[in-house]
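Working notes, structure below.
Shown here is a partial selection of chains from the complex, left in place.
For clarity, chains are labelled A and B in written order, and residue numbers in each chain start from 1.
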Amino acid sequence: MPTLSISKTRPNVEAVIWAADMAGTFVFAVEGAVSAMRGGLDLLGVMVVSFVAALGGGVIRDLLLGATPPSAIRDWRYPALTFAAGLLTFLFHSLAQPVPDLLVTVVDAAGLALFAVAGVEKALLFEIRPFVAMLMGTVTGVGGGVIRDILLARVPLVLRADIYATAAFFGALVVIVARRAGVPPGWAAVVGGVACFALRMMAVVFGWHLPKAAGW
Amino acid sequence: MPTLSISKTRPNVEAVIWAADMAGTFVFAVEGAVSAMRGGLDLLGVMVVSFVAALGGGVIRDLLLGATPPSAIRDWRYPALTFAAGLLTFLFHSLAQPVPDLLVTVVDAAGLALFAVAGVEKALLFEIRPFVAMLMGTVTGVGGGVIRDILLARVPLVLRADIYATAAFFGALVVIVARRAGVPPGWAAVVGGVACFALRMMAVVFGWHLPKAAGW
């Protein structure tokens, strides 16, 4: 990271990125573990899919930014957290089955918002142009789920259905627009995250979908 | 890029790379969009597949060369062009259906030739050895299609059928051989592109295929 130009607001931004990353990581790792168990994988497969589902988006972002080794690799707490989440899910999934779908959806939408905002913030730290920073935020939010589905040999869910990547992109867009409008970075991040979360939840509640091509 | 050693021929080479990249990008983005619509993806999925089909090969090339952020990310015109191509294809595909297959094949072969030549040129700019530069040209030409097919959960077409990657490799080989023989770089690029295009078209017209293993 560019350490020379740290202003007094930077430490806060980095702390926010870190906290958001850890919280989103745990949620996505548990979801990845559940997908992997449904796909009939063994314990190792479950832990691997937990890892890639949670950290794959950030790894792709960091590879594209040239920020190697990616923070998911450089900081041992990330892989340790995902493996722990995978193992715990594997051991205690029978307790989790009565969890209501709505709770899963809410927590997942929160994870998506956290990741999208963390991704756009990191891209901006690397002085990436705003339009591309929005794409980086989106990739951070949905990249892990895409790799998870590729490993499970199915068309990534995010490409087929729902307002999901769209919500991540919208949240990243709000971060950029709010910063342009003079909102302090910390508040811009909060507003962007809320925007992503709200759009995702409304899409689920009201059954919003993007159009498909007719007649194919 | 190694900016210290720019000779007076470099600007031309870079302009050729850029123009070839933009033209090939548009063609491959439209093809990716059509594949995605046939696969039942929604509007966002169509735009994402347009992006990866057109830019995936160059992104892999740039990641392997260590040229991060990849030009597909650093230069906002690339993603903007692919998203526009995806959106236009999605909106107006009904007009495109009567397009004759031969035209699609010709334009695709031209895109392949442009990408393969652009890829080998960029690898040479990074002082990569000739044999590996040929592989980089091939990856640039076919990598996007491979990622597109992975996202659509099918065995990449390029591995199963036809003289396609072979044509990209042949074009890259011709670029290298022509440069070795003293042909100026600009002309070597033209000759290599024509060689790739010609081999691809002949393979389609005459139904040439690579052999498969018998008895499996």
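The working rule: contacts are C-beta pairs under 8 Å (C-beta built on N, C-alpha and C of every residue); 3 or more make two chains touch, one makes a residue touch a chain.
Keep in mind the model is a prediction, meaning the values are calculated, not measured.
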item: Subunit number of the complete homomer, 2 shown here; value: 3
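Going forward, only the chains that are shown with their structure count from here on.
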item: Computed distance of Cα centres, chain B from chain A, in Å; value: 30
item: Interfacial residue positions of chain A with respect to chain B in the complex; value: 63-66, 126, 128-129, 131-132, 135-136, 146, 150, 153-156, 158-161, 165-166, 209-213, 215-216
item: Residue numbers on chain B that touch chain A, as the complex places them; value: 36-46, 48-49, 59, 63, 66, 68-70, 73-74, 76, 79-80, 90, 93-94, 150-153
